[in-house]
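One structure, as structure tokens, below. Some questions next.
As you look at this complex, bear in mind that one protein chain is not there, while each of the others sits in place.
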Amino acid sequence: MNIHNYEKIWLVLSMLLIIGFISTVVYGATAVGIEMVNDEGGTIDSTALDEDDRFSEPRVEKVGEDEYEAYVVARQFIFEPNPIEVPANSTVTFYVTSPDVLHGFEVVGTNANAMVVPGEITELTVEVNEPKEYGILCNEYCGGGHHTMEGKLIVVPEDEFELGDSNDE
Amino acid sequence: MSEQLESGAPTFLDKFPDEAAVVRAALWSSFIALALGAVFGLIQALHRTDVLRLIDSTDYYTVLTAHGVLMVVSFTIFFLVGLFTWATVRSFDRGVESIRYTWTWYGLMVAGTLMAVVAILGGFVPQTDISADVLFTFYAPMQAHPLFYGGLAIFVIGTWLAGADYIWTWRAWAAENPDERIPLQGFMVLTTMLMWYVATIGIAIAVVAFLLPWSLGLFDQINPLLTRTLFWFWGHPVVYFWLMPAYLLWYTVLPTIAGGRLFSDPLGRVVFVLFLLLSTPVGIHHQYVDPGIAEGFKTIAMTNTMFLLLPSLLTAFTVVASVEHGARQRGGTGLLGWLRALPWRNPAFTGMMLAGLMFAAGGFSGMINAGMNINYLVHNTIWVPGHFHLTVGTAVALTLMAATYWLWPQLTNRRLYSRPIGLAQVVIWFVGMGLMSNAMHVQGLFGIPRRTAEPQYEGFDFVASFGSVSELNLQLAIGGTLLFISTMLFVTNIALSAGTPKLSGIGQPLSEPLSTVDDSPEILDNLKLWFGIALVLVVLAYALPLASIIDRGGLLGPGVDPVPMIVEPVAATIEPTLGRLAAAVGSVVP
Partner (left out) sequence: MVPTMSGENTVREIGHDEFDPKGTLVLILVYFGVLSVMWVFMYFVEFLGNDLTVLV
């Protein structure tokens, strides 16, 4: 098979490009420490969320120094709790699940963006810094009211933060 | 002067009138789907940007389902079977073995499409309980009317039979020409169809084993992650199924139109073999941010996906080089000055070139989508439709339309109604898509979601890092309107061509490659071997992820009870055996 020299050059460059892309992603995963949503969130009976002590009462809990867990239910067409309040400069792990259909969990304008699948628990950990308000929206079609499905993530100053605020409503 | 001077050669219609009728029918089915899809596309573009809201926002999702299904199932695949029938018959230079068989699979595809479309459009009619507002991805546990799943199944069966038709022709030809290499177009058709057989295993299982019986009420639980994964098992390779007709045209027709010859036949074959091997074991890249799938499986899918860039990058070189060859044969000179010597007034040529240019841009956003962790940035934002309107929505759609300007006279013995309108049409598409897709990409980076009737929220605003959201909305709406106009020009031009006088001797023979198949090893044509390897790769990529998903959630859903059997009256009378089968399966699932 005779391949033109230019085509050989391009073949080599293409391979470099591909390897370059893969290396960048691996760099992100290792050096930066970006983790993909994976199978570690575990499964749940989506028909009986109220029997699970995390999701029967969606809320934020403190689990360590500057470490918080947020148990979030995404359902047609709301997020619970709403708003989700966490203190500034902390590490927050979201556990999100759905009792009905697929949803998306997107903290608007950020990299916190994942699918929510009934029966599965989506687990994602982020670090929040200064006090700030973020929007949350559902980015997977979930029915006729999909476009109304929104929520809020409020990062409050550490000294103003009180647990339980978020499930007052 | 004119590219369509009469060559005196017979057309496809002259040589194969029966087959030409099937090809025309398939192409017309495709164009009707395109025209309807464009109406829905326009409604979406105006609605979600709040420029003009003609419908209720709940109905937006019925519209979107219709747009998705009509465009990426009906428009593309009907064109594909028409084109492949043409390419098979043309390249093996023999008619189909049984024209009744050929009409049969075409009929099945039409029937399937009608069933699915009726189910979808039923969503507009509140009086019926028929509806399928599930979008073209139909993720369970959202449920459509059984007619929708049944229609899809029948449509896919039609495509399987079409593939068998091409194989049949090939085998009959091979029996008479035992020592000959498979002609290039035939080779491309066959490898693409083999890829399709591998790919459709996923959708067939999802629909026939789970969704259809579930929608009939034979069981009432389902494992959403399982059916979603099976969907994407098919959902990525289908992307290449849409793309391969465009590649076939770029490799085998474009060089001739450019006045040149294909740079390398063997490399074309290598590219199609790579697609057969690598298209399927990558689907998990649509699930990078899904729960329930280990990061390792996602990483494997990413690596495969990145290597799948290779055949497309090689194609870029080969196709451009073939065009350059044409330009130089036409007297073009200089390092880049040859670009001026090309037949830019020919809508078929210009359309395909613009399509290729947009594919280069779409290739880039695809590389971003493929990069596992960067997917957090763009997943399910409108960036993604921005990407695939460049790929399937332009590289494929515009190539198919442009090629029609060349192919249609071969199928009808009539000239195109108007070449200038054709030229305007492809340029308008290019401009319209430039605007719409650019706006979508940029909006996606602000986090604006796709598949959303009113991406305007009460509690927050999107922060635009450049431009403004309303400016971009306007750009999207104008782009969508231009695309709609372009589509209508195309369909009208083809329809009016029926009124031009009949001609004879307007056949356009295709030029021979510069580097011919004789330069390539025979093993390239060993389709059994490649098919076998493709199957092995799929098993390697999917066995463990699927096993783990079933292990986590059960075959029929993650509920506590071993699948309660609720057989509704209809179902009970239709398929009692299937019901018992499902119960048996259910009882062995944890």
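In order of appearance the chains are A and B, and numbering begins at 1 in each one.
What we mean here is this: contacts are C-beta pairs under 8 Å (C-beta built on N, C-alpha and C of every residue); 3 or more make two chains touch, one makes a residue touch a chain.
None of these values were measured; they are calculated from a predicted model.
Undergrad: Which one touches the absent chain: B:A21, B:I130, B:I167 or B:I368?
TA: B:I368
Undergrad: Touching the hidden chain in the complete assembly: which of A:T47, A:Q76, A:N89 or A:T110 does that?
TA: In the full complex, the listed residue that touches the missing chain is A:T110.
Undergrad: Just the residue numbers, please: which parts of chain B touch the chain that's not shown?
TA: Chain B touches the chain not shown through residues 1, 3, 5, 7, 9, 255-257, 259-261, 263, 316-317, 320-321, 324-331, 334-336, 338-339, 343, 360, 364, 367-368, 371, 373-374, 376-377, 445, 509, 511-512, 514-515.
Undergrad: May I ask you to list the residues on chain A that touch the chain which is not drawn?
TA: 4, 6, 9-10, 13, 17, 20-21, 24, 28, 32-37, 107, 109-112, 114, 124-128, 134
Here, only the chains that are shown with their structure count from here on.
Undergrad: Approximately how many whole Å separate the CA-defined centres of chain A and chain B?
TA: Here the centre of chain B sits 31 Å away from the centre of chain A.
Undergrad: Where on chain A does chain B make contact in their complex?
TA: 1-4, 6-7, 10-11, 14-15, 17-18, 21-22, 24-25, 28-29, 34-39, 41, 43-48, 100-102, 104, 106, 108-123, 133-135, 137-148, 150-152
Undergrad: Spell out the part of chain B that touches chain A in their complex, as residue ranges.
TA: Chain B residues touching chain A: 57-58, 60-61, 64, 133, 135, 139, 141-142, 223-225, 228, 263-264, 266-267, 287-295, 298, 302-303, 306-307, 309-310, 313-314, 317-318, 321, 367, 370-374, 376-377, 379-381, 446-447, 449-455, 457-463, 515, 519-521, 548, 552-553, 557-560.
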